[in-house]
Each structure stands twice: as structure tokens, then as C-alpha cells.
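As you look at this complex, bear in mind that one protein chain is not there, while each of the others sits in place.
Moving on, here comes subunit A:
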């Protein structure tokens, strides 16, 4: 049954006594670029945190390669699954190359601090994200878009087939949003399985190959964007009356909020 490398099984997720999701079952399909979307507080980031083992389900489980993710050594998990959190912290004055090198942590040890492999993989990750020219620069001097590519390079240096990205485009201007999403699409084409939480419905529809739409902690719809981005689903998930047209650039569904929506305010 588990063709899926990463899945939540009947999971109850929450913080303390606050329950966000109950009995949630989600399978991340292998080789797809999955985007989890939904309105604020729908539980999409909570689901991503659970998939990334940052949050342990109080009931149910999260399975990585068919086995409970919390029963596997966390370093072994880190060689299978990389995570770009929402707001990671760059240590003051750290250089691009040094930060990317941090991604090698799960492959290193106290007496294996910097192997030839580490050096090669870090250089490759910087080339793949087009930041090789910045390697000696301080991370704090970079633009928001460049900085996000540095963080993605760090996760790439982990060499994991699975990548989880928590709202990788938030706080970026539109140019840099597209730049980051194009990079994600490229990483997906190269064979990685990606899971991202995104806010922008149209970007989700354009870049995702598999969409998971959530509301009130539950999955409302799931499938290829062309199949599930319909006026009904959008209204059901976001309470937003809309029309769907073909994106003139990519042919993917494009959500146009209807003018009538304003009358309701």
C-alpha cells in the first residue's frame, strides 16, 4: 500500500490542548511536486511540521518509507528528508559557503568534519541554486531572494530525495517568488519529491503537479491542479466566488475572483 515515501496516518495534530487536525490521512506521492494550500489557520503548516517530524501526532503516525518517522534515528531521517523552515536564522556574519556547508551535518561527525564529498556536494548545491558567485559573501548582505536560494542550497547539500519547504515564498517580492518557484520546479524535474506550503493559489496551480487543499484541519480536495482547481472547490476552500480560466502562459488553471465578491463586504 505504501508506494508513498511520506504519509500521515489517522494523525491527530495540535499544540498542547489545541487540536488542529483530527484523523488526518495524507500521502505524499513519490516524484511529484506537492503543494499544500488553504486559507490561514487551515492546518497546512501544521501538517508540514508533522511530516517533517517537528510535531509528533498525539494519535496516529507519520510514516517515512513505511516506518514511523519518530522511531527512526533523526540523523538517518535527515539523510532522506530535508526541511526548509519558515524563518531560519543565519548566524551573524556567516558566509554563503559556510551556511550551505551546514547542510552536511547529517553526513558528518566529530572526526569527519569536512570530507572531500562534503566539499564537492556543497559546490554542487551552490551551482544548482546559482549562488556559486556569492560563496564568499556574507549572508546578511544578500537580497531576500538570494538569501532564500542560499537556504535552499543548504537543504540541497543534505542530499535528500525528499524536500519539504514551509512557505518558501513568503516575504519575497513577486520576482523573487517566481525565481524560487522556478528553482523548485527545476529540482522536481531533476527527480526529487517536493512538498511545499504556498499561499498563492495561482502559483500553486501553476507549479504543483499534485495539490492538497485543506480547510479546518481536513483535506478537502487532492489531485492534479487541472482536476481539482474548479470554481466549486475554490469556493468550498476559501469561501471565494470565482471563475477559472486557462493561464495564458502555462495553460494551468487561473483563479479570477469574481467582481461580485466585493458586494459581500
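One rule holds in what follows: a residue touches a chain if its C-beta (ideal position, glycine included) is under 8 Å from a C-beta of that chain, and two chains touch if they have at least 3 such contacts; residues count from 1.
The rule we apply is simple: contacts and distances are computed from a predicted model.
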"Response regulator receiver domain-containing protein", "Carbamoyl phosphate synthase large chain", "Anti-sigma-W factor RsiW" or "Iron chelate uptake ABC transporter family permease subunit" - which is the UniProt name of the missing chain: "Iron chelate uptake ABC transporter family permease subunit"
Identified contact with the non-displayed chain, of A:35, A:78 or A:181: A:78
Residue touching the undisplayed chain, where the options are A:7, A:90, A:156 or A:194: A:90
Hidden partner chain, touching residue among A:43, A:60, A:106 or A:217: A:106
Subunit A residues touching the omitted chain (full complex): 52-54, 74-79, 81-95, 97-98, 102-103, 105-106, 108, 110-116, 136-138, 140-141, 155, 158, 164, 166
